[in-house]
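Only one protein chain is missing from this complex, and each of the others stays in its spot.
By written order: A and B. Residues from 1 in each chain.
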Amino acid sequence: MKASTWTWILCLALGACGGEETQPVAADPPTAESTDPKPADEPLPLKADANGGGFRLELIPSPHPIPLNRDFSLRFRLLDNEGQPLAEPLKHMALDADMPEHGHGMKIAPVLEEKDGWIHASPLLFHMPGLWEIYVDRTQGHVTERAQLSFKVY
Amino acid sequence: MPSKLENRVARITLLLKLLLGAARTLVNPRPEGTIGTVKQPRPQPTRLRLWLTLLLGIPLAIPALGQDGEATHLGAWLHTISDLRGPVALDYTEGGALWVVEADGNRISLFGPSGKPSRQLESSGPWLNPRGVAVDTRLYVSDPAYRRVLGIAVEAWHEADTVVQGPSGLCEPGALDAKDGRLVIADPLGGRVVLFQGSKRLELGVGLLGEPTGVCLDDEGGTWVSDAARARVEHFDPDGNHVGGFGDYGAFRGLLAAPSGIAWWNHRVFVADRDNHRISVHTEGGDLLYTVGLHALRPREGKGLLHYPSAIAVSADGTRLAVAEPLDGRVQVFSRAMGAEPTVDPLRRVTPQASAHYGPAIRASGQWMLLVEPETHSVLLHDTRRDEAPIELTSFGRRGSALGRWIQPEGIWLDLEQRTAWVSDPTAGILDQVLLRIDPQAPLNQHLGAAAWVRRVNLRALKRDLGGVSVFHDPRPTAICRREGKTYVIDRANRCVLVIDETQTCVKVLGAGVLLKPIDLCFDPKGILWISDAWQGRILGFDPNSGKSRGSRGAGALQSPDGICCDQEGRIFVSDRAANRVLRFSSLGAVDLSIGKEGLGPEGLLGPRGLSIGKDGNISVVDHGNHRCMVFTTEGEFVRAFGSKLHVRPAMQPKIYDEWGNKR
Partner (left out) sequence: MRRTLLCWLCLVLGLLWVFSDKKPETPVAPVPVTALEDPWPLDLLRHLGPLPPLPADPTNSVADNPAAAHYGQWLFFDKRLSGDGEISCATCHDPEHGFADTRPIALGKALGERHAPTVIGAAYQRWLGWGGRADSLWMQALGPMENEVEMAGDRQEIAHLVRSDPLLRQAHEEVYGEVPKDVDTLFAQLGKAIAAYERLLIQKDSPFDLWVRSILDLPGGDPTALNEEQQRGLRIFLGPGRCTLCHLGPTLSDLEFHNNQLPTHPDGPRDDAGRYQGARLVQESPFNAAGPYSDAPEGEAAERVRALVQSSESYGEFRTPTLRNLARRAPYGHQGQFPDLGSVLRFYNTLEDQDLRSHHQEQLLQPLRLDNAALGALKAFLLALEGRDLPGHLVHAPVAPIRD
């Protein structure tokens, strides 16, 4: 009787500790804290300060809100901290976009063109749903600074 | 006294082992006396198997014997030359002997065709720290500490001719090749290759090459260069013009990751694909022919498995391929094989996170810790508030050259209060400041995309005018330290420390002319800046304001000082990479503790690099060769290890796993 009771317990005990470590099913990752993606009804132009505070960015995507997986374009300009437009040559500017949660960016590289005081960038394509960030980088001398805007695209 | 339950479990386990062993014996016969062991020696072929092999093998071998020599693969592992001290360069003589440069041993050794050592040129030679070797009519040795290449006649090797010297000539000569009176020198920190022929001197690849790690000459006088930063192989004609190249970055077959060595034989280009842990063999047009070697996953695995192959050489008759693996202190030699190249054994499933590849640098600030992960070109932020292994909060950066990407991040600095990280990329010559948008008090979670780049300082754009000092080479910023709003960053190319203020201007240069190979730096509580210098074998102190020297420590005790950090009591900890240990210097400057020794156990280290003291007062050491980080108390007691599972187990579970990672 005692032997078989122990054997039952053994069965249960061994059964309980079987199997490989199961990988936890990851929940969808939360977005970065204080990301503030722009809501769809945010009035244009969209505004952001440079991450280091050196200038301000005004950006108008076309169409707005940015569509999912359809080519779009945008125009932007930089302002100083008093709100006056900065006359920065095009070769000192760069624009890019990324999906920070996925670790990849766009499959195409937009071409920048200066027109009427704004810099036009086209084409852009946000091909996957989720959080996208647009970066505008400005180089002055040996220092490059960045302003960015986040978008939730669905 | 084991309980009845434990007894029963033990009995059942033994029974199962016996049953499994019996089953294995039926399927795969082994020598007697080994039933039930977990680790089995290679079985000796029985007579029956020998006869079967002969009977079946001869008809199969006859067509193979008749094969054209060109069609053979160089891929059958032949033997290993072990116990080398940091083998970083190789070259074959005409007769098939192999010269090996042992950088950590400060010597150059010659091995016969069977792998037996035949002579050694020891450190009392004219070089300080040999880095490359090439054999032609003479033996050429690169001596990067003095920015020169020496040419010596082997019999009279104490007297050397200098081939090129001077700070503006070469920055840090590395790999070499010599053939038919031509000598070609790779200068990774200078971003170019220099070709000498008679009195002619040509610079190849200026403005093109990122980090030329390997060079070789072909039979037509052309030069082939492996460029680790751009993941490419470039081809130059005898006049130095760039005529072609191939390669792109990645882990798939045909792609390269940090190609570090190159050899040419019979219109085949052999590339040591370092971060892919294999040798890939291409046509001159770049088409992949085959690969040699598989990624060694278990610690110290060899016999055809490779671990960061960094230099290669092919013998003159094309029957031998030698591969140097500095981290494992060995050179593996391969001979010709017929037939299929190594394929992945389906039982060796490559799983994600199989191996943590932490880079040289580590920085702690409060409960946060920053680590470089060089093979993904990213930086990892961890939280250490829990007693177990640190939890990764976010990672940022990937490969590229635009802002937000790096060619290879190397130096880092972390400031928890400002929630900011600084990262340097020596190949691009830049220093980045990144904001980490995470609340340190928030509950532990993964924060993808938390990094926001603030600015990038391009030191190259300063056009070699640093703090009013004119320098010869484009700056290569590596280790970073910050204090009172200023950034102190080591410039490996100009062998100094740049002091950059809040306006991103370089206001001062420290240690120029005194430092040889500065690796890491830290401040002590008195405000003295201590810099570890690998080639001088000591740490040097400077006053950051006046630039004056404040003494040095560790001469004679340190072999290859690497990471450095200081605790609040003024005790300085220095990792000695070549000696596989960490030394502690008291506040008075004497060595009063040695932590670690070569191995994998709780005291084991292999090529320890960066160090940092965390919030809990413990030191975290990047145990680079062992793919893990080791945490010790300031008294040297082992606390924990984290990183690659295979390498962490022997430290965390020494009762189950032995010093070499095998189950006891």
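Note that a residue touches a chain if its C-beta (ideal position, glycine included) is under 8 Å from a C-beta of that chain, and two chains touch if they have at least 3 such contacts.
None of these values were measured; they are calculated from a predicted model.
Contact with the chain that does not appear here is found for just one residue of B:K200, B:R253, B:K463 or B:K526, B:R253. With the whole complex as reference, residues 3-4, 7-8, 10-11, 14-15, 17-20, 22-23, 25-26, 28, 68-69, 71, 102-104, 106-111, 122-123, 125, 127-130, 154 of chain A touch the missing chain.
Not every partner is drawn; the one left out touches chain B at residues 12, 16, 231, 248-255, 276, 295, 349-355, 375-376.
By definition in this document, only the chains that are shown with their structure count from here on.
Rounded to a whole number, the gap between the C-alpha centres of chain A and chain B is 33 angstrom.
Chain B meets chain A in the complex at residues 4-5, 8-9, 12, 394, 398, 402-404, 433, 435, 437-439, 442, 445-462, 504.
Residues of chain A touching chain B in their complex: 6-7, 9-10, 13-14, 29-35, 51-52, 54, 94, 96, 98-101, 103, 131, 133, 135, 137, 139, 141-146, 148.
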